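So the structure is just underneath, and the comments pick up after that.
A protein chain is absent from this complex, but the other protein chains hold their places.
And then chain A:
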């Protein structure tokens, strides 16, 4: 660090409380609210994944309209562990889409038996073995539509890389739980109640981690939150730990872009050379 003062000694700490296939529960401490909130916002909206973006219908004699099905297909989560290998289509050199920026899927099902034929997301045939619809080993994925005898569906999809800022279908997170100050010691919340706050607002399990402030002590109006409870739940496209790690990287990339822009502003022409950029570690 070249300067004194800007929070030099900030050494955030992390404690993972539980980790499984689709969620990670962790405590982030020794940092500020704005940093914790930026991490939350980035995990929800700016971690890239793959999702179906274009659908071409060759045949659709099902009861569902084309655009209705296209929207559904867009929302199907795709395994995106290799999303880093893809370019954004807008950055790609190809005219429309190509294998460097997209994955193609086909779906062709006709119901020939009497009765109902359910079509599952696992029946989408991918052009890339690493990018396939999310499904557990024992399940067939998500039901996309149902066909009766004689009905047919034949379509072609293109999945692209994107972020949830553009459309929520690209979000790797189903939900991100975020809490701080479970006892409301900082009085950031004004609870509405009829008779008793304590009875009407039960404490979350995070309350066990912190002490309640002495009700007789004078209120510390300078106190700030430093401990944040996260519960990152994914849709299956990325591992939860991957979501957290990618979010920190995305934030750093944004900051690097700002740093380069500032350098460029001060001595035009020089900042474009990476060697001139100041190292940040």
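Convention: a residue touches a chain if its C-beta (ideal position, glycine included) is under 8 Å from a C-beta of that chain, and two chains touch if they have at least 3 such contacts; residues count from 1.
The working rule: contacts and distances are computed from a predicted model.
Asker: Going by UniProt, what is the name of the one chain that was not included in the view, given "DNA-directed RNA polymerase II core subunit", "Trafficking protein particle complex subunit 2-like protein", "Metaxin" or "Geranylgeranyl transferase type-2 subunit beta"?
Answerer: The record for the missing subunit names the protein "DNA-directed RNA polymerase II core subunit".
Asker: So one chain is hidden, and I want to know which residue out of A:71, A:99, A:149 or A:165 touches that hidden chain in the complete assembly.
Answerer: A:165
Asker: Of the residues listed, A:13, A:56 or A:204, which one is in contact with the missing chain?
Answerer: In the full complex, the listed residue that touches the missing chain is A:13.
Asker: In the full complex, which residues of chain A touch the absent chain?
Answerer: 1-8, 10-16, 18-21, 26, 28, 31-35, 37-39, 41-42, 46, 79, 81-84, 90, 163, 165-167, 238-239, 241-242, 244-246, 248-249, 251-262, 265-266, 274, 278, 280-281
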